[in-house]
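Every protein chain of the complex appears in place save one, which is left out.
A and B label the chains in the order they appear, each numbered from 1.
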Amino acid sequence: MSVAAGVTPSKEEVKRPRPRRPRGVLDQAWPFLSLVGIVVLLTLVLGNASGEIITYLIQALVTMIVTIGLYVFVGNSGVLSLGHAGLMAVGAYVGGIMSIPVIQKSTLLPALPHFLSSTALSLWPAALLAAVVAGVVGYLVSIPISRLSGLGAAVATLALLQISQVVLINWHVLSSDGGATPGVPVDTTTWAAVIGVVIALAIAYLYQRSASGIRLRASREDPVAARSLGINIPRERRRAFTISAAVAGLGGALYAHSVGTVSAADFFIATGFLQLAMLVVGGINSLAGAVSGVLAISLITDFFVQLENGQGVGPLKVNLPNGIETAIVSLLLLLILIKRPAGLTKGQEFRLPKRLGGRGALADAELEASAISSTDVAVATPTDDPGVA
Amino acid sequence: MKTVIQYAIDAISSGGLYALLALGLSMTFGISRIVNLAQSELIMVPAYLIMVTAPWAAPLVILVAIVSGIVLALLMERFAFRPLRGADETTLLVASFAVSLGIQSVVEAAAGDKAKGTDFGGGLNNGIHFLGLTVAKLDVVEIGITLVLLLSLLYFLKRTTLGVQLRAAAIDFDMAELLGVRSQRVIMLAFAISGVAASVTAIVVVAQTGSLTPTLGVQPLLVGVVAVVVGGLESLGGAVVGGFLLGIVSVVLSVTLPQGPLQYQDALLYLIVIIVLLVRPQGLFARGSALERV
Partner (left out) sequence: MLLEVQDLTVSYGPVRAVRGISLSVDAGEIVTIVGPNGAGKSSTLMTIAGEKCRPAKRGQVQVGGSILLDGERLLGQSADRIVRRGVSIVPEGRRIFATLTVGENLMVARAARRDRGDAEREMRDLIERFPALGTSLHRPAGHLSGGQQQQLAIARALLTKPRLLLLDEPSLGLAPMVVEEVFEIIQELRDSGLAILLLEQNALQAMEIANRSELLRNGRLEEIDSGRDGQKMLAAYFGIEAVKVP
């Protein structure tokens, strides 16, 4: 039974596999291209604004990289990680410290081994190194974590975050006095940040479409069914976690190069919470969710921070106490969890509209329903379908 | 150089605190599947209120602290967790995370993030001498309070009909409902109890350290979480035992670990959590498993 283009399948039809039309490259790459487009557009529009707005923009873009990294693991596996701020920290410290000019390095970090303090890398080599190191750390961490689900994983990753904080503060190699380590050259330009975001998006998108990504999402929807198909769930999770760690590390390095200082407190609970909140608000199961969540929450926090600084926004000049923006984000997160748990994007990616040759937005209900295991319904399918038949 | 007995007293007093916290956490988890990270705020907010009301008579201050703990806990239940009833455990965890940080930032906005001091309970720092030992009055009071509270809670749970209903609901909430147990009341009761446990902890912490920051509750909470994971999320008794165990472990660690930064001691505790989660996710004492494994 053929389905006319543009007609949402009725409930009976969901049960039978539909014949799929072959799709053009534009349609397949649209979820990726649309996000790149949004980011580039935003940067062009804000590119000539005041210095403060530029700072916010760079911060948002850098956070976006880390959140995309978070999505790669959390969104595809359905397992929560509260510890990604620690992976960001690895990237920040590696990418930051490697770039500190040689003259300063040995004084700032006397405990640093000589071969490290005698070299200084520029932004991109440092960032690359940071991503690799973070990826390795991520892989090692994923060995135990990949065996845990649900609450166990959440608690374990929280524990890891705590451990990372202790190490970062106390390891003398990283900072001379347990405080901040300054001296990182501030060379993350807006376009550097954009490039970072595009790289992160590309990695995330390619992973999402890869066989490993599909298998992981299958395990998210129905672990038992996935296992019966021969999917090795811990292995897929390790892969995703490693990739997600590398991306987070990249973000961390670019972050370090945007503030000029690496300090353990920047990579602790508040940061981790914010990144998670952004992902959840945007839509935990989709890449578009990572991007939109970061944009939405950055907008809101910047709005409130402006009010807190006493600078006012437009005609609005209220003096809000410091720190209130976290309360607002918390409230927003709670509301989303209650009213719209799938987030702003409802866990869907952006699709090329039918008018331009794409397949249009897929009806959420049928896809979510098909994931509920029941004797009445045929094979469970992953909720967001990047177009691989 | 402290004597063994002094160490034992330390272990019992911090163990009792952790046991209280763990009991509160275990109760709210058992009944509504929430790992309530916001319990740290149930400690912090009463602590700040103690600071504010410190000039008043001590019994009144204590009353304010406990009532505020209960009220805050019930508010949390009503507005954050009740709308999410039936949601999965990680969603509830994230929600409690949000509540926790939200309250922290409100307090920070109101009172600033710098440490504040108070001398509530300062008079108790004198020692009393008996049996050839010098024991701080504070320690005695603290042990007294926590043990009394623990024992009364345990009595309540074991011997009263309401307590049995609560335990039944913690084992199988839906089944308890199917026997006529009033679910809403039981949930509120569990939260109120965790509020009491947390506010008593606050009283002790304030009297001991005399200094408050908005993140005051985070450390105790995390130790409570460790205790509950180790003792078994589903077992109220296991949580209590886990708390005492941790009290002993932390004293042992502070003695055996080099006098470096005490923080490595924390890192070790968290490492223990991870190991337990991997090896025996249901905790050392519970039967059956609360936490899924792949």
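Throughout what follows, contacts are C-beta pairs under 8 Å (C-beta built on N, C-alpha and C of every residue); 3 or more make two chains touch, one makes a residue touch a chain.
Model, not experiment: these values are computed from the prediction.
Colleague: Identify the residue among B:Ser183, B:Ser211 or B:Gln265 that touches the chain left out of the display.
Modeller: B:Ser183
Colleague: For the chain left out of this view, which of B:Ala8, B:Ala58 or B:Ile171 touches it?
Modeller: In the complete complex, the chain left out is touched by residue B:Ile171.
Colleague: Which residue numbers on chain B touch the omitted chain?
Modeller: 85-87, 161-162, 164-165, 167-168, 171-172, 174-183, 235, 287
Please note the rule applied: only the chains that are shown with their structure count from here on.
Colleague: Quick one: chain A and chain B, Cα centre-to-centre, how many Å?
Modeller: 33
Colleague: Where on chain B is chain A touching in the complex?
Modeller: Counting only chain B, the residues touching chain A are 35, 80, 83-84, 87-91, 93-95, 97-99, 101-106, 108-110, 113, 218, 222, 225-226, 229, 233, 260-261, 263-264, 266-267, 270-271, 273-274, 277-278, 281, 290-294.
Colleague: Show me the residue ranges of chain A that touch chain B in the complex, using the header's touch definition.
Modeller: 80, 82, 144, 146-152, 154-156, 158-160, 162-163, 166-167, 169-170, 223, 233-234, 237, 269-270, 273, 276-277, 280, 320-327, 330-331, 333-334, 337-338, 341
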